[in-house]
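Worksheet: one structure, shown below.
Here the complex is missing a single protein chain, while all its other protein chains stay put.
Going in written order, the chains are labelled A, B and C, and every chain counts its residues from 1.
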Amino acid sequence: MWFVGARGSVATTATVGLAALAEGLAAPVGLTTAGPEFDGVALPAFGDLVVGGHDVDDTPLVERARRLASGGMLPARLVEAVAPRLDAVDADLRLLPRTPRGTQRDEIERRAADIRDFRERHGLARVVVIDVASTEPLPADRPEFHDRAALEAVLDDPASERLPSSTLSAIAAVAAAGAPYACFTPSLSLGIPALQDLAAESGVPVAGQDGKTGETLLRTVLAPMFASRGMRVLSWAGANLLGGGDGATLADPGAVQSKLVSKNRGLHDLLGDDVVTPLHIDNVPDLGDLKTAWDHVHAEGFLDTRITLQTTWSAYDSTLAAPLVIDLARLLSLADGAGVTGPVAELGYFFKDPWGSDVHAFARQADDLVSWALRTAVRRSAAQVA
Amino acid sequence: MWFVGARGSVATTATVGLAALAEGLAAPVGLTTAGPEFDGVALPAFGDLVVGGHDVDDTPLVERARRLASGGMLPARLVEAVAPRLDAVDADLRLLPRTPRGTQRDEIERRAADIRDFRERHGLARVVVIDVASTEPLPADRPEFHDRAALEAVLDDPASERLPSSTLSAIAAVAAAGAPYACFTPSLSLGIPALQDLAAESGVPVAGQDGKTGETLLRTVLAPMFASRGMRVLSWAGANLLGGGDGATLADPGAVQSKLVSKNRGLHDLLGDDVVTPLHIDNVPDLGDLKTAWDHVHAEGFLDTRITLQTTWSAYDSTLAAPLVIDLARLLSLADGAGVTGPVAELGYFFKDPWGSDVHAFARQADDLVSWALRTAVRRSAAQVA
Amino acid sequence: MWFVGARGSVATTATVGLAALAEGLAAPVGLTTAGPEFDGVALPAFGDLVVGGHDVDDTPLVERARRLASGGMLPARLVEAVAPRLDAVDADLRLLPRTPRGTQRDEIERRAADIRDFRERHGLARVVVIDVASTEPLPADRPEFHDRAALEAVLDDPASERLPSSTLSAIAAVAAAGAPYACFTPSLSLGIPALQDLAAESGVPVAGQDGKTGETLLRTVLAPMFASRGMRVLSWAGANLLGGGDGATLADPGAVQSKLVSKNRGLHDLLGDDVVTPLHIDNVPDLGDLKTAWDHVHAEGFLDTRITLQTTWSAYDSTLAAPLVIDLARLLSLADGAGVTGPVAELGYFFKDPWGSDVHAFARQADDLVSWALRTAVRRSAAQVA
Partner (left out) sequence: MWFVGARGSVATTATVGLAALAEGLAAPVGLTTAGPEFDGVALPAFGDLVVGGHDVDDTPLVERARRLASGGMLPARLVEAVAPRLDAVDADLRLLPRTPRGTQRDEIERRAADIRDFRERHGLARVVVIDVASTEPLPADRPEFHDRAALEAVLDDPASERLPSSTLSAIAAVAAAGAPYACFTPSLSLGIPALQDLAAESGVPVAGQDGKTGETLLRTVLAPMFASRGMRVLSWAGANLLGGGDGATLADPGAVQSKLVSKNRGLHDLLGDDVVTPLHIDNVPDLGDLKTAWDHVHAEGFLDTRITLQTTWSAYDSTLAAPLVIDLARLLSLADGAGVTGPVAELGYFFKDPWGSDVHAFARQADDLVSWALRTAVRRSAAQVA
């Protein structure tokens, strides 16, 4: 596993967790792939996964983990127990320059070289790259987003306007390093027409985008209930409170906008475009990484009767995200081994804005994921035998 | 449709609603069978359904409807608009004695005769009987519950301890009148070993039991989410507040017990027996028929992290139930026409405690229902052609 | 009583309610001045209050009331029962031009003349003017707001930038018609330095501003609890959902801004300026006039322990406001009879942003109000005797 944003909360939690799983210090609670429905699917063992990554920050990983522990997000004794493993991972993390110089092609090449070196150094069958970096503001549209040749030209022009870092990392992974890739954030990444076919061409599986962890998960679980029972949802309002690094990032109106669009997409897809969906994310520093989300749903039932549902969800977002990231690494590894290429629609289970799929209903996604995993496992065995 | 408890809130709401649907005064909001997934399935039209039933009370139906309207549960203008239809239904309602005399066999025969007369008077293809009467206390176990011959003997013995009224109505419908039957309450009905094969023997389809309308619906929607994501639910506590007739009925500790057992069954089935599930139903007369339910879920996520979810659901229970009752009548009519007999597992979608099925996960039930309806429609066409 | 905004939801509800109280069709629920603590305080009887007012709309009052009834806010039978009284009030309502012509002095004079005519026509001892019109956007600061002479000059200059309508009405009431006045909205009204002494000079009592009806009421009840117990409130976040006319008005970012500032003032005053207080008001048309507000409070207790409180308040805002408006009319009448002039600090009980007072703690305000009413009643008796 190669994390973009390897010292952030999600990656740090995933790294600590993976170490704890490998050493048998934690049970695989919160992992989908540890469930009974995946019995017999040949996924990489926790102990076989090695972690590396990029970050613009160079605080030692064990320091990051201790900060999370002091905020109540991780058990302090666990962090100390796996500190040696965290130090080992530190040696595999590479610093990204905050203001890169040279052409963007050079930057992509440097990132890809880091990934390839990591693969060779550890003799790995493959490296799955997962972007868990801070949410970027979405850039305004540009002509090169729609034209592959123009985009390639831009990469070679040192004076051109730069692409978002998430896009450079995605190209580095998929095209330059031939690595399976998942985008766990709402940043631009591969989300432009000019890059749509990149993964299939490069022969690797990819998955995205924007992890479906808390409030949105809940919404895509609940909305199909209203639809199935023929109730007409009139409005679905949401208020999100969070502090921590993510709260601060989302205090930037540009970044929050990417998030809000992504969060409401599933709702409109499931319930129609007429539903009124006011949604706010507020940075409340004193709450730290504990995210609290209140939703208020107003539906019309039989004979104009009023139905209301309120939900309050409270959880540490990073500990919701971390096991999904490990799930994704295991499943993309399976997919790559089975020769799957391009966007994997069935991995939409993990995302607010699924690539290659317009299914948002969670139960359906869960069914699709399980049967895909079984099919892919069979296909992989066949490939290995052949 | 023949309602047991025809002047209660659910039946009155369903009767008003059906009249409004037949006259085009209301849209089929809240009905599952009006959804796009049922397009092409040949269900009886709303205008073709005729309502009759039994009750121990003889207040005119229009009076019952006006009381519901004054409590805010039905639009007053709608009640007035369909008043002539309600008066017509009144002529098809038959009074049940509160303390019946003679043998229980006689009582069953009288009830069945009422159903048969109704069928003949209106020239109906079939009568679907639906029990929506007040919840009865569950009786203690008795030897005749386990032995069909002993049960038959009891029916003929005027001195024997009487069976619950729900059981007499169920036998009257299924065995004596040959009518498809659904039990929408948690009362005993056919729920004893000695009656298990009655429906199949009688050649009619049956469905039950205890309508899944509000809080339990929500629970069977949400619980599979926790299971799929590998989160360990530790406790799921519930508080229900309601007034109205149902609140008063459930103030009886015997009746509430049937309900509580039924409400928690799905949760334990979906999440395991270790989940702590305190549950209360309080009679709060001032709330009228507006039911408010608060649930608090505590789950353990990755690395022992604490996840909590609270839900507050508020709705008129009878307007949630009424469209389901109409759905059931339409679907049991379809099933009967297609020659289906015995408990229909796929109608478990409508119930807290599904007969013939241990599937509680709502999304799975919804999928199963739709594909069953399509299969049954095909089977019915084939039967008609043949 | 003379309402500015006499056909709006609050005034219509107050007018219907006053008629119902006068005819004995409703109990004085929701009125502070009907409580036992006001026994013996000589306030005007409900039957002695006569209603008139201004509005830019000319829909008959009974029509407005029926619309509110159809939205569930008023009992329909009550509206019909008092329809003749509403028609009588209609004859005392005067239309305000949406785009007035001539000098602002002329406009003030026209409004004052309407008030004086009303007083004389009905032979009233006094007219209390209450502004319950829609919230206006707050204007940017202007030099004349700080200089009385400049302000007077502006009033006489037909080409000058116009003052908000709420300010013109307030001057009309207080200075031109010599009428006690209350501002129940967050609009500008008398809230500029140049008008600060207007009421005292004019010899009438005034009170303001912005009715404390729901969420803010709750906040000023709860915040003193945290303070008294030495708990440190870190954040107090709020989400407000409402539709109806008020929801639409507050969808205007200018108008909502006046409201948000006003809503948070009490919180900062009670808990300090460091409290983080994100607050949103969303227009959710399907909710109609039923306002739902969710608050999330995070406090630090002994030894850094985390305390959270969530509140969800749901009520029709206009039926919360209407009895307060009647209370204010009665109390300002008392004050005027006792010779009180200028802003009445003790009427701050009714407002988010009290004039003449920085007390926000509700219980203290309630104590102050009761003892002020007793003192003022004594003073009035003395004045009458003399």
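Note that in this section a residue touches a chain if its C-beta (ideal position, glycine included) is under 8 Å from a C-beta of that chain, and two chains touch if they have at least 3 such contacts.
It should be emphasised that the depicted structure is a prediction, and the values quoted were computed from it without experimental measurement.
For the options B:R105, B:R148, B:H296 or B:R379, the residue in contact with the chain missing from this view is B:H296.
Shown as candidates are C:I108, C:A133 or C:L320; the residue that touches the absent chain is C:L320. For chain A, the list of residues touching the undisplayed chain reads 72, 76, 312. In the full complex, chain C contacts the hidden chain through residues 13, 16-17, 20, 26, 28-32, 34-35, 73-75, 78, 217-218, 221-222, 224-225, 227-232, 300-316, 319-320, 322-323, 361-364, 366-367.
Think of the hidden chain as still there; on chain B it touches residues 234-235, 237, 239, 241, 276, 278, 280, 282-287, 292, 294, 296, 298, 300, 308, 310, 312.
As a convention for this text, only the chains that are shown with their structure count from here on.
In this assembly, the chain whose C-alpha centre lies farthest from chain A is C.
Per-chain CA centroids place chain A at a distance of 50 Å from chain C.
A straight line joining the Cα centres of chain A and chain B is 43 Å long. Distance from the chain B centre to the chain C centre is 50 Å, each centre being the mean of its Cα atoms. With touch defined as above, residues shared between interfaces to two or more other chains in chain B number as follows: 312.
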